[in-house]
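Only one protein chain is missing from this complex, and each of the others stays in its spot.
For clarity, chains are labelled A and B in written order, and residue numbers in each chain start from 1.
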Amino acid sequence: MFENSIIALDWLGIVVFTISGALVASRNQMDVIGFILLGTITGIGGGTIRDLLLDAHAVFWIERPQYLAVCIAVSIAVFFTAHLAASRYRLILWLDAIGLALFATGGSEKAIALGEGGLVAATMGVITACFGGIIRDVIGKEDSIIFSHEIYVTAAVLAALSYVILHSLGAPRELSVALSVAAGFGLRAGALAWGWSLPRYRPRPPDI
Amino acid sequence: MFENSIIALDWLGIVVFTISGALVASRNQMDVIGFILLGTITGIGGGTIRDLLLDAHAVFWIERPQYLAVCIAVSIAVFFTAHLAASRYRLILWLDAIGLALFATGGSEKAIALGEGGLVAATMGVITACFGGIIRDVIGKEDSIIFSHEIYVTAAVLAALSYVILHSLGAPRELSVALSVAAGFGLRAGALAWGWSLPRYRPRPPDI
Partner (left out) sequence: MFENSIIALDWLGIVVFTISGALVASRNQMDVIGFILLGTITGIGGGTIRDLLLDAHAVFWIERPQYLAVCIAVSIAVFFTAHLAASRYRLILWLDAIGLALFATGGSEKAIALGEGGLVAATMGVITACFGGIIRDVIGKEDSIIFSHEIYVTAAVLAALSYVILHSLGAPRELSVALSVAAGFGLRAGALAWGWSLPRYRPRPPDI
């Protein structure tokens, strides 16, 4: 069950992030290979950085190339269906929100399974969740989502910390995962729907 | 012979990519250290990411520092000779095309030599070929070449897939390498000369 739980999170998160990356490709009017490139980088980017940092046995998609195959297939499907979305921009935001919560939780879970402590595990969750989107936006020339005025990284932090804390309290894994994903997604969804934000830094004079 | 074949591809690709990076430095009117930085990053960037992902014994230029020395020497030479090029911009594009075909083939070859399957090997070829240029363009503030309207990433995919397929068919290594490089370079050269492109995503209403 344990292995499956990590893998299910990975799969779901990868598919939604791949779609979000492919939709950015559609906004740049790229060809199908561009969809595959941007979709795949977004789908597996965060997890790749996580695995490199953790020095896990092998990067997950090298060990299991079916991840790659799915990213490619999903990206191609988006190439032919992206026009069906009422607003591709909103769709990107909502898919990204799902992926964010899934990857933050799954990234922390994987780090804990590899024996890391709470602080490193939570950091790995945030890295897994945020770097796919960061890379997508840098390469795809979108405004970086981490600069959005609404809560974004904070939702990843919440999901990752929730998992770490629930795990340390001895909560059952499936429950911990479900609650953490719900917390992270709920917070980001609220931010998208109602514009929730944290207080931002306000410069006071002198300000240069 | 086998070792030499990989190494020869690496050397050639590194030199042409280093020149392309140093030429971008010239377009930014950087000093000689800037030439070395941008030339070297472009020359060894793609292969570095490949080696990190494959968890090869060591990154190639750490194991053989003469790669670094050559990148530095080539970058310095470009600093003093870049003005001789009739059009530095066209020269960048053509050197990049050669490097693209060489690295796509060589990256796949190295991955296969390390025991990876076809999909991962082809992906490594594309990563090796494309990431040096992506990093060059992000740091050098050029429009990313992967957004060019003409075929670009597709040529790397063709070279990498060609090598993987020819290898799996049991073709002699040198022949496979030669054909794959020729296919990749030929496709990109055609795109540069005649504007070849794949059909691009066309938004249909609703389009936001």
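Definition applied: contacts are C-beta pairs under 8 Å (C-beta built on N, C-alpha and C of every residue); 3 or more make two chains touch, one makes a residue touch a chain.
Keep in mind that what you see is a predicted model, and the values were worked out from it rather than measured.
A.B. asks: Applying the definition given at the start, please give the residues of chain B touching the unseen chain.
C.D. replies: Touch set of chain B with respect to the missing chain: 25-26, 28-35, 37, 48, 52, 58-59, 61-62, 65, 68-69, 79, 82-83, 86-89, 138-139, 141.
A.B. asks: List every residue of chain A that touches the chain not included in the displayed model.
C.D. replies: Given the touch definition above, chain A has residues 52-55, 116-117, 119-120, 123, 126, 130, 134, 138, 144, 146-147, 151, 153-154, 157, 197-204, 206-208 touching the missing chain.
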